[in-house]
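Written out below as structure tokens is the structure these notes cover.
The other protein chains are all here in position, but one chain of the complex has been omitted.
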Amino acid sequence: MAIQFSKIGLIGKHTNPEVRSTLASLVVFLQAKGIEITMEEHCAAFMPDLLVKRAKRDALGKLCDLIIVIGGDGSLLDAARAVVDDNIPVLGVNRGRRGFLTDISPQALTQSLEPILHGAFQEEDRFLLEMQLLRHHQVVDQGIALNEVVLYSGDIARMIEFEVIIDQQLVYRQRADGIITATPTGSTAYALSGGGPILHPSLPAIVLVPMHPTTLSNRPIVIDSSGRIEIHIMPDVLLNPRLSCDGQVHFNAEPNDRIVIQRKAKQLRLLHPTDYDYYHTLRTKLGWSA
Amino acid sequence: MAIQFSKIGLIGKHTNPEVRSTLASLVVFLQAKGIEITMEEHCAAFMPDLLVKRAKRDALGKLCDLIIVIGGDGSLLDAARAVVDDNIPVLGVNRGRRGFLTDISPQALTQSLEPILHGAFQEEDRFLLEMQLLRHHQVVDQGIALNEVVLYSGDIARMIEFEVIIDQQLVYRQRADGIITATPTGSTAYALSGGGPILHPSLPAIVLVPMHPTTLSNRPIVIDSSGRIEIHIMPDVLLNPRLSCDGQVHFNAEPNDRIVIQRKAKQLRLLHPTDYDYYHTLRTKLGWSA
Amino acid sequence: MAIQFSKIGLIGKHTNPEVRSTLASLVVFLQAKGIEITMEEHCAAFMPDLLVKRAKRDALGKLCDLIIVIGGDGSLLDAARAVVDDNIPVLGVNRGRRGFLTDISPQALTQSLEPILHGAFQEEDRFLLEMQLLRHHQVVDQGIALNEVVLYSGDIARMIEFEVIIDQQLVYRQRADGIITATPTGSTAYALSGGGPILHPSLPAIVLVPMHPTTLSNRPIVIDSSGRIEIHIMPDVLLNPRLSCDGQVHFNAEPNDRIVIQRKAKQLRLLHPTDYDYYHTLRTKLGWSA
Partner (left out) sequence: MAIQFSKIGLIGKHTNPEVRSTLASLVVFLQAKGIEITMEEHCAAFMPDLLVKRAKRDALGKLCDLIIVIGGDGSLLDAARAVVDDNIPVLGVNRGRRGFLTDISPQALTQSLEPILHGAFQEEDRFLLEMQLLRHHQVVDQGIALNEVVLYSGDIARMIEFEVIIDQQLVYRQRADGIITATPTGSTAYALSGGGPILHPSLPAIVLVPMHPTTLSNRPIVIDSSGRIEIHIMPDVLLNPRLSCDGQVHFNAEPNDRIVIQRKAKQLRLLHPTDYDYYHTLRTKLGWSA
């Protein structure tokens, strides 16, 4: 079978020397196959010797037909948000801690890549969340998230009070450190530390996990991903809460603001080797093997 | 609007005097409207003065066009399993403890019933689980459940070991007191006490909640309701585990047995008053109101 | 029996009009008994018509033989830290949300106070924590806490890594949002929302509750209150964590800082009515009554 990808974009956590070394050998390997390489510009700036095209992260999706990300899940989250609108597949090489998303090991990199380049892979769609911050009915900020949107008190030791409204129906009013709204992809990340369940990646569902709620009988709620989630910060909250998308992009909220969270129409096309097994990843990453 | 139901079946927890009193006034109220009443036979035996037809629980679904259940969620679970194949709507009047399913209060019974009888109601489909117990590739027992299927050690202080396999893929092997496989309907019942999340009733999902797992990093997993769940009791388990459907029907399992759990094709048609609000029920029943 | 207290200090959450009204009637009631009243100065400034002595919060303990606090648990925590070194009893009147510590209801205030003033009360000692923040072996900040000391990431969506060392022995290294170190008094406050157990107030124990730990098998640990707890912020933490005592006093920490937490020698003398029942308070406050 012929090679399926002729223009590959590379993104890496360039501050990590191991990532740079993986990137360097990857460039050699891919160029030998006649593939055109475009490297994310900050990354390329760190590796001036490589003869590659350079582009901003946001532009890579338009210039390439595959994006390879080298790093941890954080790097992949970053890349996913940047290219999701371009409908381009993304593949992750793990150089980080957990690696739920970056499931190719750098040790056997070229071996794992060979079949993928020739079209032998599993492709999986992962949905994202769109978040809008509303003040007096105006959108004052917005973002997208592959893992989760977190609303949190700017000051952990002081709780905030908020209402959760789904499809125009009040779910609850709660005093807590904040609330995590996670996709199935995010259900094995921060939401899991907060006591949330694991949602299989194929499930069209969103989980809401309150953080340290004062109501002890409060529990994570899983709803259909088509739902419209609105979080209303109570007007008498005394401090300015914060919002984050994937723990990477941050926004300042104010008392009485409303946060609207909905499933994004475009999905991330995530590639895996043909022998990828979601549950095997779970068992390994969460220490269930024993 | 004309009355929509001409033949109503009544089922109640007849050992409870309050249920019997509610049943008696209900018969008077419905017969005055010209509705034909068929009462579940055990129930009727307790109330010999009532001039009603009698039938076995399983036959009611064929004789009536609406079933009204008076009691707690337990009574409704019982009734639901008995009539689900007849595609007949079921309405619950709460005379029990929690009442997630039986949301009509006996205090305002006739007031609440009036509009429902005339066709003003919300109808909701709730799916059930089908369970098959396999021994040497033979089905040796089977059952259905609206809330949950529970596999448990017959002796709580001795754990059992089992593997969970979803769609032919191993999820984990675990030593635990057992495992709860729950529908969204069951997610607010036993599974919730076991640390499971709340699944919105409209979500086509099933949650697996291990009971007191020895692996502390084990967590509830939510999967699509189309999945085929197989639980394999390890051959070296030293005692005979048990199975229950909705905590009401019990089966004896053996080491090396396999339990296959799948979504049942036919669903329960559950009626609610027009002002029914699922989240309001949650807040009230779980004490979130404060 | 004669009145046991001749000089009473009053502290209230003066921004709350209900507190001010309770304070006003309390002053009348106590002065009629010939008791000398000293009011905390900010509080007194809000109520210029009252003929009372005024003093700084920290001085009250030296001027009085009983402190009465009107407000929520927050007001009592504040007062407790201010007067604990003076070995003076403190009594709480509940005008707040939970009221684990302020167990006298304002509705029956004078009725409840009468026997207490005459010496009919339960006295309970509650221990506090002393916290020292060390940088390069120097104490750069310190504080005390009746409920808990919290170390937390200044930015909730970014975790910090730290080691917990008890009596010179490493307990664990953990990445988390932070860690709560709570007394029995604090075990029913923030630590409870974090999944900690309830420690009976008479138990000489401290509980350590990690916040959203990434290691899912991590669990709260309860140790003897005589232990020396040291939390070492890992040097490569990229942001400046924060510390709080009772959620009220805040400190800035830095990577590589060490926080030493130990039981304070002087204890709070907390008064209760003779019919005070700790478990009754638990049942009521945590909604176990049903």
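Order as written gives the chain letters A, B and C; numbering starts at 1 within each chain.
Keep this in mind: a residue touches a chain if its C-beta (ideal position, glycine included) is under 8 Å from a C-beta of that chain, and two chains touch if they have at least 3 such contacts.
In this text, all values refer to a predicted model and were calculated from it rather than measured experimentally.
Looking at the complete complex, one finds that the omitted chain is in touch with A, B, C. When the omitted chain is restored, the residue from C:Pro89, C:Gly196 or C:Gly247 that touches it is C:Gly196. Among C:Ala24, C:Ala59, C:Leu109 or C:Ile221, only C:Ile221 touches the chain that is left out of the view. Only one of C:Ile8, C:Ile67, C:Val149 or C:Ile166 touches the absent chain when the whole complex is considered: C:Ile166. Annotation: of C:Leu63, C:Val260 or C:Leu282, C:Leu282 touches the absent chain (contact as defined above). Taking the complete complex into account, B:Gly178 is the one of B:Gly12, B:Gly72, B:Gly178 or B:Pro197 that touches the chain left out. In the full complex, subunit B touches the hidden chain at residues 150, 152-153, 155-158, 176-178, 190, 192-195, 211-214, 216-217, 242, 244, 247, 250, 286-287. Mapped onto subunit C, the interface with the missing chain covers residues 166, 169-172, 174, 192, 196-200, 202-203, 205, 207, 215, 217-224, 227, 277-280, 282-283, 286-288, 290. For subunit A, the residues touching the absent chain in the complete assembly are 215-217, 219, 287, 290.
Definition applied: only the chains that are shown with their structure count from here on.
Look at where the CA atoms of subunit A average out and do the same for subunit B: the two points lie 37 Å apart.
Per-chain Cα centroids separate subunit A from subunit C by 40 Å.
Within subunit C, contacts with two or more other chains are made by residues 216-217, 287.
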